[in-house]
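Every protein chain but one is kept in place in this view of the complex.
Going by the order they are written in, the chains are A and B; count residues from 1 in each one.
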Amino acid sequence: MNTQTRTLLNTGKAASIMTKPSITQFEHKSNNDAPVKVDVKNLQVFYGKFRALAGVDLAVRENQITAIIGPSGCGKSTLLRSFNRMNDLTAGCRVQGEVSLDGDNLYAAGVDVVDIRRRVGMVFQRPNPFPKSIYDNVAYGPRLYGVRRRTDLQEIVERSLKSAALWDEVKDKLGQSGMSLSGGQQQRLCIARALAVEPEVILMDEPASALDPISTLKIEELMQELKRNYTIVIVTHNMQQAARVSDYTAMMMIDEQRAGRMIEYDQTNIIFTRPKDKRTEDYVTGRFG
Amino acid sequence: MTRFSEVLKRSGRMRSRQRKIANAFMLSLTAFLTALALVPLFWIITYVIARGGQYINLDFFTQLPRPMGIAGGGVLHAIEGTIVISILAALFSIPPGVLAAFYAARNPNSPLGVAVRFSTDVLSGIPSIVIGLVAYALIVQPQGHYSALAGGIALAILMLPIILRTTEEMLKLVPHSLREASLALGAAEWKTSLSVLFPAALNGILTGFLLAIARAAGETAPLLLTTLGNDHYDIAQIIRGGLQTHQSIFQIVGRMLNQPVDSLPLTLWKYAQQPYPERINQAWAVALVLMIFVLSINIIARAWIQVRTRRLQG
Partner (left out) sequence: MRKTFEMEIQQLKDELLLMGSMVEQQLLDAVDALKRRDVEASRRIYAADGKINSKRFGIEEQVMILIATQQPMAHDLRLLASILEVSAELERMGDYAKGIATINIRIGDEPLLKPLIDIPRMAQKAADMLHRALTAFINEDVETARAIPAEDDEVDELYKQVYRDLMAFVIADPRTIDRANFLDWTAHNLERFADRVTNICERTVFIVTGEIIEIGSSSSGDV
């Protein structure tokens, strides 16, 4: 892909590098200086009497991809859904602790859930386009927030579809049903739909688990593009995927009371090469359970 | 120790032949029984066409009944009555039925949701004559006269459980994630129901509507007690008369609804009881018209859904 010719450095330059106090290492993807975008502090989520999350802390950094991994039923999705208060929709769900977006607690009194959901978009496990045209799918969100002018909507739809790397494939058939697209295209349509309301954070709940490998790679490539402008949190069962796409990885597991806990949270490079916790080690090497 | 593979080798050929024979036998049995089940259907259709077909002509659809003994005349009054009652019944049953279904689908375990489902079951089990009786007691008696309105309400009660049930089932079939996708974009619950769930379930819901209408259009018993019958019901006449006397549109519609009307099954029932051969013949013709009416509703519904599905799936 890279056609740039690479040559050895000239000796003078090399010598100057060698005499520097520290030799530059490979640049890692993750950026430790990125500010915290979503800060989870001692989060506890209850379904009725059952405690699903037991005191989770997590600092999601801005413009980084954070993967949440862990065995089934460890509370990954519950944690993800607390980021846009989708848990509110589950009957009997109660939340304690704090999830703050840019420092403002989402669970404070008087917070407008609609505003949160505009700022924190979500993409689901199975592609779920509405039974509407491609255009109306993307325009759905903007219309909710009162965008009515045709030219405005057209602009938003085009920009969102371009950001989701779908524009070229659908620009001639915007009037066709969103359900007429292939699975991978449908999922990118869902991403475009989420992008249309210009969120700051995008939550992805196993976004590629229902897709074929090529479509999966396209979504993963897209995520790398998107992270320039958005903060992404992804839940995935696929550890290779977490390793490929994410900058940070959070490892979760259930404790004896079957409540989800954060076991380890670190740069992805570290989690997959030298995790500190034995349970993380067992999980990422496939020896869990 | 006997190995399975050895047993299989010994008995393999025979078993395979036995299996083939059994298979062929069962297959022909199912084919035969299917054909048997279709016999009554074709028998009814051909018989009705044979008996009623010859009496159907243009007058039959466009003219009111003639007095006994005079040849010709039609059942326009009954066709119009059936349409008016069906529209009324649809208007009274569809909105509450659909809304209740949304509620029940959304809150299946709430007390009200359980109550809705339970009463739906009970309602669908009530004989239609009883519903006619209730409509008679609640509307016909206080009003002092039979009316299309009373018939529409009686049929609406009959249709309600069908609409509610099919709508609820169709809403349940809409993937949960579709609802979540809308809510995650910040849409309110009612907005999600209206612009995502309803369109997604529309095919099934409309099928439910049409099935309910087809069912109601064929009912006789409740109408006996609510609409009575009216040989002179003629919408064109009502409109013409109303316009001549400068009545408002509400008065005209009121006159349409607030008088006894006839319907196809009611007419069929009445004609079939009369001793005159021409009435009996006309009863067969009415039966044919009724059959065509119900059948075309079904066919239109299916064709429409085909087109819609194809458009949705691209």
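Heads up, the rule we're going with is that a residue touches a chain if its C-beta (ideal position, glycine included) is under 8 Å from a C-beta of that chain, and two chains touch if they have at least 3 such contacts.
Model, not experiment: these values are computed from the prediction.
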Among the chains presented, those that the missing one touches: A
Residue of A:Q154, A:S182, A:Q224 or A:Q240 touching the missing chain in the full complex: A:Q240
Missing-partner contacts on subunit A, residue numbers: 239-240, 243, 271-275, 280-281, 284-289
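To be clear about the criterion, only the chains that are shown with their structure count from here on.
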Separation of subunit A from subunit B, taking each centre as the mean of its C-alpha atoms, in whole Å: 49
Subunit A-facing residues of subunit B, complex: 175, 177-178, 180-188, 191, 195-196, 199-200, 311-314
Subunit B contact footprint on subunit A (complex, rising order): 84, 86, 89, 113-115, 117-118, 121-122, 124-126, 128, 130-132, 140-141, 144-145, 176-177, 179-181, 190, 193-194, 197
